[in-house]
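The structure appears right after this line, and notes come after that.
Complex shown without one protein chain; remaining protein chains in place.
Letters are used for the chains, namely A, B, C, D and E, taken in the order the chains are written, and counting of residues starts over at 1 for each.
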């Protein structure tokens, strides 16, 4: 916390705001995990954290360290990039798995297997 | 803080021991995983708890104990983590083999008759 | 002043993030379905990554960044494996 | 000839010859017997050569260091008594060898027989010429061992096996007891040396441990000499070939017990305890043996019980507090050897020539083998104590002692003469039975073989022995006198009483007793005629008390049934009780030490509670408890919860300034999860059934006990952790490492410097653990056979295949490829990214968090991700992974880095670092530790992949096997 | 700075290390190269061990500073008599097991040879290291390889027993870690000599905690030493393992004993201040209980491998009890016993398989009822053919002789070293109590004698059944190397009997050094004459 004292107020305020916003979004997303009723609803919730939530915090971090070290710290971009690429992989697999399981149980909530497409003639 | 971590270690160890004494191989392996978390943290804690102290020396620096955490327990934990990982993997494969050969996932390779 | 602002903001943020992890834990414990648990674990990973970044700000150290980086880069492999398991009955075909 | 050469030859030659005989071809009967005979004769020659010195009272002695620090030296010591026994062993040995040459069938693989016989001869010699009691016990056990082999020589016969087993069990047990007794004796005396022990008689008798020593040693002697209640092994040992019985059960083995009693007589005898144990055992044995002998239908059985009885007589004599009794005992040892050996040989001749030893079948052999009959009659008469034969002389001495001995209690004194006469009468009766039953009466017609006189040389040993009986009986003082005197003097030293070896002592009470016994014996035999002819087996009154039966019952019960029951009670083969014990005892060990000495919290002020970490540990605790709760029925949930707990651990590491630990923990976490998920496929489905909830009483108590153990372990760990954390940690090592990590280790990441340099040897060992585990899992999985209910392809895949099959124009994996289309693209793109991150972690490890291990794990994860999304075949078509090569190369690289220090004359693992200047790039750190870390990296990549891929391949195998199985099942229908 | 002779200290670790790693690289490509590497390594280890045995008799304790760091801060290897003895035993056993394995067993599964080398490396490392945590690491190397050895060949029995073995050892390893970290947390050192030096000066309020940790550490050792009631895993595991694996595993339990000897005597010797003699009574009582249970287990089986496993427990118990008496001369005797028993049990494990090869399947099941003690019906043989001996084929005869030798060794009967080994423990035990003889001495004496009797009865039962009672023994196919490897060990037992004097002197000297570790401490903690540090 020692270094934070060296931070000028103009930077401290946005850093604080961004941190709080990001953490708040992550919390809201996780609350969504509790509140939302069906799995397909809940699957949307964590994306708050994976997008804007972590984005804000990373921005805060970039700002914080860039100002303190008086040079640009760009590491955080990497985390953003990784988050963007990895989240779809998990969510798609998970959604698909849920869909399979629900169809298997004959749940009415999910759409049936699409009708067979006409064979493609090459 | 020490009390929190001690209790954490205790809960991990207790849960681990409980699972260790269960009859299913999967429970045992999970129990061992929890137990090794507890033990790793325990080793780590013997060096004393230092929050927020720097982890890396400056080039050319002669580090002092006033500033830095004891690095030795950390090194020991690293070794313990790696060995724990390896043995967990082995145990997994053995329990799969046991399950395959005996047809049951009971730790004794046979269901307990009563 | 800055220290106080950043300090309290970081503390509040961290508590919010741990609370978020708590929500995820609750979901893991309650389920009801396996997919809910996997989803909650994924959420937990994300929250942990954010927590570590915030911790980096709190301690002013950049050495915890790699941990956050690895959580985002590798954490998903665990959840993806679990999802694959649910979807196909085995992780590697 | 120097003493040492003589004594060594005497003891070593039989063993060497035994090995030689054992190596002879199966059919070499003549060579083997010639060898054995030569050894016996050479031995006899040695005994003869020793006579001049011995007769002057010299004790031959040779000593060799063996275990001098424990007072055990190899001491060979021959005095008159030992000399006498050596004469018996070699002399009778030579006769038995000659006899055996003719007795044993030409089809018999006799070299083995002679090998055992020779070894026994050596062992017996060892017993009698040992000058150290431990050494005596050593040879004592050897006699048991070789007698076991001799008795069991015809091991295809059940009787031989049982007889051998029983003999060894009893005599070796006695031997162990003797061993213990000697240890106690050695403790009393302060030496195991025979001379020292014999000189310390008074000290021994007064010592508090005299009684235990006495009981233990006497137990050894009584078992060996077949004394009541251990007598029953001897009749069963008759399953041995007759030469064996003639040698072991008349002259040598069974005499070892009485030899020992006589040997230790000066040191231990003379107390009431001695008389009560030794004397009483002898008395009972003498009577019982003689009584049973009368009712034996087997010639050898009769002789066996007779031997028991005569040994009882000798033991009784040794038990009395009288020097004269000792003289009588030694005299009877010699006499009994002569007549009993010849009788065994005669019985063997009868058996050999007629094919049976059953007294009831035999009859009138006097006609077909008159010469043998004469010999047997003389020997039997000696056994019965007929005057002018050797047996009469020692019997007279015994009667005299029975009348005059001082017994501790008057009752014993009163019954002694009567007992002596009774036993003597019995011996007359059974001697009569032996002779009358076999040689008189009408000639038997239904014998297995047509009887005739044996070969001349087979009869020769009998002739010699019978001649001895006569000569000694007629001229005792002139023949056996000097030898007996030598033996008696060497035992008693200056305390030899006056004794007379005259044949005629005038009309006295002993002579009257002899006459009475003789008449009573004849009458008894006549009275018992009817009963003895009937088929009733065994003696009246005590026929049910068969020692063998009791022994076997007890043995089966104690050494089998009881042992099995005890093993089940005291041990377990189940894992859970074992783990309960282990955990419980660990808790106890810790708690006991803690309670004994006590420990409280340290004096370090606790650091302020960080609310964030507190909350994190609430989450961690919930995960941990949840995993414990759910692991039975919700495996995936438990797995996920363990992941959560691991994440909390990881955050804790970050919190307390250990980024390296966090990185490693995280990568391990991911790989472990994937591994366990891979394994989950092969575990049985476990769903909670409605009925499964209510735990029964038994399992509830078990769960309560486990809960208590778990709570105890948790609290114990917490207490231990708290106590440790609140103490000022000693910082000597920490200071050292922090101060030198950069200056001498060349890295700013102290943890990494410790890992690859200060304590690099740990890391080296650690990677070998990983390698060993990887190889093991690989080997095990190559033989993996899934359980029946796991073989099938998961239902998800079957369902999908069915759906796809309904869709025209779509191959089975089509759908999967669709769902995975996007993840597939993304994960492939991630592959090089992960590799770059891994390189980053590897190269900076020495200075910043990272290192070979976490880098290796990242690479492994990157590859396994491709397996997950792309599938095994697809991935392996594209990436040629050679995990074993990585493993081997990694290990060699790491070990080689350590070894390279040798080139610079430094110890293993000495590191080297320098900063090199390169053009363009600038200053570059070059540390040998980096190369070491690269070795670690390669190993981790290889080992992790080896395990994961081997596990993944099981699915591929199952897929390949599934259609095949379906086909065969269809064929079966 | 270091002469080549100093490097010999680490050679027993480095040789199998390199051999094993190279074997993995060679892989399946050339069996010959792998075999040659194995032979080279195992033979080299025997030679090295003998050289080190010679070096150990010099008055100085040799140490090897890994990485050239001072003993306190780095890891050191220490060579004293005990270490040299253990190295020799491991090398000899390894060599024999290797010869045995290459006849057929190494083909029973993948990667036998590298695992075998790692096993030897782990054993040697555990014997050599002077550092508590490094001891843990080498325990793990040894165990990891032993898991592979125990599971080699797979199959239901091996996997079932292996699972128990692994789980229990994992728990024991965790206990080891707990104990070691308490030691570090309180004493601030991992070097065993340094720790011993600090034992006296541990603060009163810290001593309880330290002893708690050491108690837990002790449980880890005792589990590996298979003390009752922590050793139930042993008989099934060893019985299920393939023959050469079982032979090499049989020395593993002795590593637990080694650890007790080393650590316990170092830390709780007379110089340990208030902690002297810590836990000795428990060691003695536990040892006695182990002897009792082992003997019962020996009696309760007709199955040779289980019998061998139970014999390992008896031997462990004997050693623990002997060490627990805390007397120098008894410890010396225990070392003699250790040597004899390791060689004997190793030979026995190798022999068992050769013996069973000639037996018909199910023979022993029949035997239990028919021939347990001759209580069954007597065999009906026709009298005409009965009294002619049966010629025994040469192979069976050799097996019979070797079996008998093993039986005598296990029962502690002459003429091989088993008898002297028991004597070596009992004689000083009785000589010590000059006033009265304590009850524990009697107990140990009775236990030793009775355990010998139990072994005798059990071996007699099985031996008669196998060699005498089986109708027309089928001559097993046995390679010369196999019987040679068994004989090698037995010949060593015979040599131990013949050379008991010098051997015992060595053991006594080793025991004296263990009980008065001053030389050890001085040797390890001496300030290095050369400059520390690897830099430059």
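FYI, a contact is a pair of C-beta atoms (placed from the backbone, for glycine too) under 8 Å apart; a residue touches a chain by one contact, two chains touch by 3 or more.
Please note the rule applied: contacts and distances are computed from a predicted model.
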item: Undisplayed chain, where the name is taken from the UniProt record, one of "3-oxoadipate CoA-transferase subunit B", "Na+/H+ antiporter subunit E", "Dihydroxyacetone kinase subunit DhaL" or "Sugar ABC transporter ATP-binding protein"; value: "Na+/H+ antiporter subunit E"
item: Chains in view touching the one left out; value: A, D
item: Option touching the unshown chain, where D:1, D:475, D:802 or D:836 are the choices; value: D:836
item: Which of D:490, D:866 or D:884 contacts the chain that the document leaves out; value: D:866
item: Sites on subunit D contacted by the missing partner chain, in the whole complex; value: 807, 809-810, 814-815, 817-819, 821-822, 824-826, 828-829, 831-833, 835-837, 839-840, 843-844, 866, 870, 878-879, 918, 920-922, 924
item: Contact set of subunit A toward the excluded chain (per top definition); value: 25, 28-29, 31-32, 35-38, 40-41, 43-45, 47-48, 50-52, 73-75, 77-78, 84-85, 87-88, 91-92, 95-96, 99, 110-111, 114, 117, 120
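Just so it is clear, only the chains that are shown with their structure count from here on.
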item: Shortest walk length in steps over touching chains, subunit C through to subunit D; value: 1
item: Contacts common to subunit A and subunit D (chain labels); value: C
item: Most central chain, Cα average position; value: E
item: Maximum centroid distance from subunit D, chain identifier (CA atoms); value: A
item: Chain centre separation (subunit A, subunit E; CA means) in Å; value: 58
item: Rounded Å distance, subunit B centre to subunit C centre (Cα mean); value: 21
item: Centroid distance [mean C-alpha coordinates] between subunit E and subunit B, Å; value: 29
item: Overlap residues in subunit A, where contacts from two or more other chains coincide; value: 1, 82, 86, 89, 93, 96, 100
item: Multi-chain contact sites of subunit D, meaning residues that touch two or more partners; value: 573, 575, 579, 583, 639, 655, 659, 680, 717, 720, 724, 729, 731, 733, 737, 740, 743, 759, 762, 766, 769, 773, 776, 780, 783, 796, 819, 823, 830, 833, 848-849, 869, 951
item: Chain-chain contacts as defined at top; value: A-C, A-D, B-C, B-D, B-E, C-D, D-E
item: Partner subunit A, residues of subunit D touching it in the complex; value: 796, 799-800, 803, 806-809, 819-820, 822-823, 826-827, 829-830, 833, 869
item: For the subunit D and subunit B complex, residues of the former touching the latter; value: 573-576, 579-580, 583, 604, 606-610, 613-614, 617, 620-621, 624-625, 627-628, 631-632, 635, 638-639, 642, 645-646, 648-649, 652-653, 655-661, 664-665, 668, 671-672, 675-676, 679-680, 682-684, 686, 698, 706-707, 709-711, 713-722, 724-726, 728-729, 731, 733-735, 737-743, 748-751, 754-755, 759, 762-763, 766, 769-770, 773-774, 776-777, 780-781, 783-788, 790, 847-849, 853, 943, 947, 950-951
item: Residue ranges of subunit C in contact with subunit B within the complex; value: 58-59, 61, 63
